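Removed: one protein chain of the complex. Kept in place: all other protein chains.
In this document, chain identifiers A, B and C correspond to the written order of the chains, with residue numbering beginning at 1 in each.
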Amino acid sequence: MTEVRVQEAPFDAGAELNRFSAGRSDLGAVVSFTGLVRGGPDGALIRMEIEHYPAMTGPAIEAIVSEAMQRWSLGDALVIHRFGPLEPGTQIMMVATAARHRADAFAAAEFLMDYLKSRAPFWKKEITREGAAWVEARAEDEDALSRWR
Amino acid sequence: MTEVRVQEAPFDAGAELNRFSAGRSDLGAVVSFTGLVRGGPDGALIRMEIEHYPAMTGPAIEAIVSEAMQRWSLGDALVIHRFGPLEPGTQIMMVATAARHRADAFAAAEFLMDYLKSRAPFWKKEITREGAAWVEARAEDEDALSRWR
Amino acid sequence: MIDIVYFAWLRERIGLPRERIETDATTVGALVEELRGREERYALAFSDLSAIRVALDQELSDFDAPIATVREIAFFPPMTGG
Partner (left out) sequence: MIDIVYFAWLRERIGLPRERIETDATTVGALVEELRGREERYALAFSDLSAIRVALDQELSDFDAPIATVREIAFFPPMTGG
């Protein structure tokens, strides 16, 4: 019932949200998160590149989604994550959750994001006019996991 | 910069999300919530009707949005809420928030929803084969406000 | 003269969405007492104040609030939007 997609191609977040919400007359609440490539101060970013670990990425995300489905009363969940080169302003990834009650949909979406950030095997590299640099993990992202334990 | 719309007409949540996200190369995180009309067990609901207090609705929502913009580091916020007759499965309302960091976008969207539920002047009536009944406020919705104080 | 507006089941029980009245009441609570004394449908509609919210000139308020300078009072059940 849930859907996980790891892809190089762009996706249309609005179309995905509509498709995900369509015909859910049993579920009243849909939450989505969309992650966009920030251009950085004065548009310094030329592009972002995302590397991933193909053999692990799908199973790791599926495991995170299964955990969310067990923790909350969810009707459905969707995760799309891109890899490869990404232009500033374009979508990196999205998650969506559907539930009867909004508290479940919100909590599950935040949980999915927190775990995807720090436990799914993606690495971001930023290419600017000054050169290329791997994005460093933020301590806040690791800390964010502690609230779900 | 923020946008509040109170309308009888349906809206396209996906198109609104895309429009809201477009060209935000300064903001990396967009959260949306969409509320749908639930059909009820075995599709008992014929339709929902939403009454509102036109002179108060707009200003009340604007005040909630202003409060959210002050509390979190938000780049933008959108609220759309319908009134009048609504078919099962269709959108009742949506909120969207955009921020640099996802924690701000998530918290602000939940705050907006909690306040819209209990502080914006809308009343839902459900029309089923058995008759019409006003939806009662849930104690959980009032309780939800306490965490923001 | 003050405008009173009713919404949802309050509007249905009282049987009208809006009325303009003359009153000497100085607070919302006193006005409600006066309305209750008018007719059975008002007494019924206002029988449980814990289930009723009030807005003065489109701002949420409460039953203790003074109404001397108020132009529009709204009575309605707890909101159920979102």
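Just so it is clear, contacts are C-beta pairs under 8 Å (C-beta built on N, C-alpha and C of every residue); 3 or more make two chains touch, one makes a residue touch a chain.
From a predicted model like this one, the values you see are computed outputs, not experimental measurements.
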Displayed chains contacted by the hidden chain, counting the whole assembly: A
Contacting the left-out chain in the complete assembly, out of A:E8, A:E51, A:E87 or A:D143: A:E51
Touching residues on chain A - with respect to the absent chain: 35, 50-53, 55-56, 59-60, 81, 92-93, 113, 116-125, 134-137, 141-142
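Heads up, the rule we're going with is that only the chains that are shown with their structure count from here on.
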Inter-chain centre distance, chain A versus chain C - centres from mean C-alpha coordinates, in Å: 48
Between chain B and chain C, centroid-to-centroid distance (C-alpha), Å: 26
Chain centre separation in whole Å, for chain B relative to chain A (CA means): 23
In chain A, residues with contacts to at least two other chains: 102
Residue numbers of chain C (touch at least two other chains): 82
